[in-house]
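What you see is the complex with one protein chain gone and the rest in place.
The block that comes next holds chain A.
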């Protein structure tokens, strides 16, 4: 198809794309969800810098960017790498609200992370409008096949049951990571980008949250989880 995956840390380095060029740059909000220690941050680091290093548990939420060029459009992924720790769960909706794509990540060597992923799915389903969010089930740590507790079939079955896409990756080796990002990019562009107002155009200065700029709104709009 001719598209390339170039590393471009969007925050620090200004990308040359402007809106009078034929290729538009669209913003895609991606959120990574899953238990503590399944490799969300490692995956995010692979996505944005194609690096791997041992990381500490994420504090709050990390924000990274990655630009993906498709044949007729450029997508600027804004990756929200959430903390899996329970103490941050109350603020997680802040991060996944309005996400175009959500990655539900589990660790194939830990059964309970797979169960937790299903909890996250339930939580997400309360919030999203079908068709507006691409949800992808990701079995990470594919390199740990000798300790595997969740089979490929189980992952696949859950995904097809709930109408999700499914991939197994390894952030450690980098296996399937760029393929996953590309597949997500296509899917998001097809599903969400096609809709009217699905994806907003990226400009030098993001104008998100315009309605919040002048009015102090302490009560947030939808930051309460569950009952």
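Observations, loosely collected:
Rule of thumb we're sticking to: contacts are C-beta pairs under 8 Å (C-beta built on N, C-alpha and C of every residue); 3 or more make two chains touch, one makes a residue touch a chain; residues count from 1.
What we mean here is this: contacts and distances are computed from a predicted model.
In the listed set "Ubiquitin thioesterase", "Uridine kinase", "Vacuolar fusion protein MON1 homolog" or "Ras suppressor protein 1", the entry agreeing with the UniProt name of the missing subunit chain is "Vacuolar fusion protein MON1 homolog". When you scan A:28, A:44 or A:188 for touch with the missing chain, the hit is A:44.
Think of the hidden chain as still there; on chain A it touches residues 11-12, 35-37, 41, 44-45, 48-49, 53, 55-65, 79, 81, 83-91, 94, 110, 112, 116, 119-120, 123, 205-206, 208-209, 212-214, 216-220, 223-227.
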